[in-house]
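This part shows subunit A:
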Amino acid sequence: MEKLVFYYLAFAMIASGIGAVVSRNPVHTVLFVLGLVLHQALLLFTLGSEFLAAVQVIVYAGAVLVLFLFVVYLINLKKETLKRRFIKNFSPCFLIFLLFTLIVVKTLLFLPALTSHFKARLPFPKGGSPLYFMAKNLFQTYLFQFELIGVVLLVVVLGAVFLLRRLDNPSEEGK
Partner candidate 1 sequence: MIPFSYYVILAITLIFIGIFGMVFRRNLIVMCACIEIVINALIVLFAAISYFHRDTTGYIVVFFLIAMAAAEAAVGLTLIVLLYKKQRAIHSEEVSELKG
Partner candidate 2 sequence: MFKAHLLSWILWFPLLGIILVWFVPRDKVRLIKWITFLALLFDLVLSCVLLKDFNFAESGFQFVEKANWIELINAKYFLGVDGISVLFVPLSVLVSVLCVLISWDSIKYRVKEFYLCLLFTNIAMVGVFCALDLFLFYVFWEAMLIPLYLIIGIWGGPRRIYATLKFFLYTFFGSIFMFVAILYLFIKTGTFDYLELSRHSFPIEVEKLLFLGFAFAFAVKIPMWPVHTWLPDAHTEAPTAGSVILAGILIKIGAYGLLRFCLPLFPHASLYFSKLILILSVIAIIYGGLACLAQEDLKRLIAYSSVSHMGFVTLGIFSFNPVAIKGAILQMINHGIVTGALFMCVGIIYDRTKTRQISYYGGLASTMPFYAALFMIFTLASIGLPGTNGFVGEFMILLGTFLKCKAIVFFAALGVIIGAAYMLWLYQRVFFQNVSENVKNLPGLKFNEIAAVLPMVFFVFLIGLYPKVVLAFMDTSVKALLLYLK
């Protein structure tokens, strides 16, 4: 049962990933990514973190991808869908990508060595759920980083607002 679920989720994620990359219409791309994200939320659920699954759904599906959709619709690209999907002279790129593929395959051959540490499934420490420990860590050990992320998000918001505001004021352009 566990395996079945995993296979389904993995297959769905890879499929929607491929779909996202190859689809001609950006709207479809975004929708495929949405599918990927939702499936991944489920995967996180199976990996023992309900909290992250929820965050994934809320932030990714709810915010980021909606943002993408907004942008796609803002930039009306109906006719763009008819154009070529891929960049023009990609033969050298392709070669390099091929090389990359080879390397990745080669890497996979190392996997057994890599994963040997993770054979034994250790129990979580006593005294609380994983979420409890996570929260404890987050607000104690990583508090500073947590705050930093907050600042980053704030800066991003300000930056985005600032960038788009300047454009509306054509008198300042060209300086």
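A few comments on the model shown:
In this text, a contact is a pair of C-beta atoms (placed from the backbone, for glycine too) under 8 Å apart; a residue touches a chain by one contact, two chains touch by 3 or more; residues count from 1.
The candidates came about this way: all candidates are chains of the complex that A comes from, given by their letters.
What you see is a predicted model; the values in this text were computed from it and never measured.
The candidate list 1 or 2 contains one chain touching subunit A in this complex, and it is 1. Every residue of subunit A that touches candidate 1 in the complex is listed here, in rising order: 2-3, 6, 10, 13-14, 17-18, 20-21, 26, 29-30, 33, 36-37, 40, 43-44, 47-49, 51-52, 55-56, 59-60, 63-65, 67-68, 71-72, 74-75, 77, 80, 83-88, 90, 93, 97, 100-101, 104, 107-108, 111-112, 114-115, 117-118, 121-125, 130, 133-134, 137-138, 142, 145, 149, 152-153, 156-157, 159-160, 163-164, 167.
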